[in-house]
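Beneath this line is the structure, given in structure tokens, with notes to follow.
Missing here: one protein chain of the complex. Every other protein chain is in place.
Presenting chain A:
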Amino acid sequence: MTLNRRHFLRTAAVASAASLGASRTWGAGHGKPKVVIVGGGAGGATAARYIAKDSKGEVDVTLVEPTRTYYTCFFSNLYIGGFRSIESIGHTYGKLAAEYGINVVHDWAVGVDRDAKTVTLAGGSVLNYDKLILSPGIDFVDGAVAGWDVTSQNAMPHAYKAGSQSQLLKAQIESMPQGGTFAMVAPPNPYRCPPGPYERVSMVAHYLKENNPTAKIIVADPKPKFSKMALFQEGWANHYDGMIDWIGPDFGGGDVSVNADSMEVTIDGEVTKVDACNVIPAMKAGRICELAGITEGNWAPVSGHTMESRVDPNIHVLGDATNQGDMPKSGFSANSQAKVAAMAVRGALTGSKVFPAKFSNTCWSLIETEDGIKVGASYQATDEKIAKVDGFISATGESAELRAQTYEESVGWYAGITSDMFG
């Protein structure tokens, strides 16, 4: 547990001077308003940093995150393809604690008492909050893929939370026999990172093409269409001709079961023995949302104006866990939503100015060395949802220069967003 008080002391004078203004919104005797953030990923880390940075010590920010090193899912496919090292996608919380005065607590949140406004941690401590922000990412729907549950995740990794799962999957691909078979069970909508499975297929193909060129890739997919489909299919034909067999629902791609003991995948009744298998099951909001009682169905509904839970106005939810409207579940989206929530929370707690919400997203994917593509859109909040305003997508048949440049841009984006999250 890292409880950083240095910054608190340094900013205490500023805070008490400012608390005159704050007391208008905040009852006397209450002390500094407290924000607790659960989940130190794309949404949570960004929200913590922005609230701490912009409130200049007026708000007490606690970030609860079990892992000491957060491995980004973004670029974890590039790690699998051999374009990035695992270290290069790992980030720690030192700066958020030391430079922004955030109390970083390495523990799991295991319960939320919405009436008492407290969060209970696995280690037993109880944190009070005035505003709670939940950005726990995703968990998997039980029984989504017949034959698979979390106890199968070592034999058939999902690698949809990055880190040891990504390392495991990469190692299994590397130990495939020559001419072996890699299978992916792709998830149904909605799920985190719509192009993610297909970028992964590309990265696996890249690795196999260089190291195991007679190997095969099978993708069983319950969706008739997927993100950037034409671009991926063009790229697969150009770079990995004949290696990838994508089986859509018309050919039974939605009718799948697996057996992790025998390493078999059954698609539409046909059993295939495979050498490595990546099962990406259907997803739902991180479990803490359910425990807090703020989900409807699998996700936590929120207002697009503030990212406030539609169930409890003292809770904001960010990123993948939300049901917000048109934005895809991406790191870029979570980062964008975090800034809107940070502004709304600060406004409510300190009376600072709140501007209308604006959101944007761009998702880059890598198909093969220097062959990058992108899709993106801008969004605005309506009373009903976050609505798409305008968008763009890479075109098929683009020049190699443009594709190389798009890849370079994605590398720049990665550096940008991670320093926006972790300082």
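Assume contacts are C-beta pairs under 8 Å (C-beta built on N, C-alpha and C of every residue); 3 or more make two chains touch, one makes a residue touch a chain; residues count from 1.
By our rule, contacts and distances are computed from a predicted model.
A single chain of the complex does not appear, and UniProt lists its protein name as "Diheme cytochrome c SoxE", one of "Diheme cytochrome c SoxE", "DNA replication and repair protein RecF", "Beta sliding clamp" or "Recombination protein RecR". Checked against the hidden chain, the listed residues A:Asp255, A:Glu370 or A:Glu409 yield one contact partner: A:Glu409. Although one chain is not shown, part of chain A still touches it, namely residues 50, 54, 332, 335-336, 339, 343, 355, 358, 360, 362, 374, 376-378, 389-392, 399, 401-402, 405, 408-417, 419-420.
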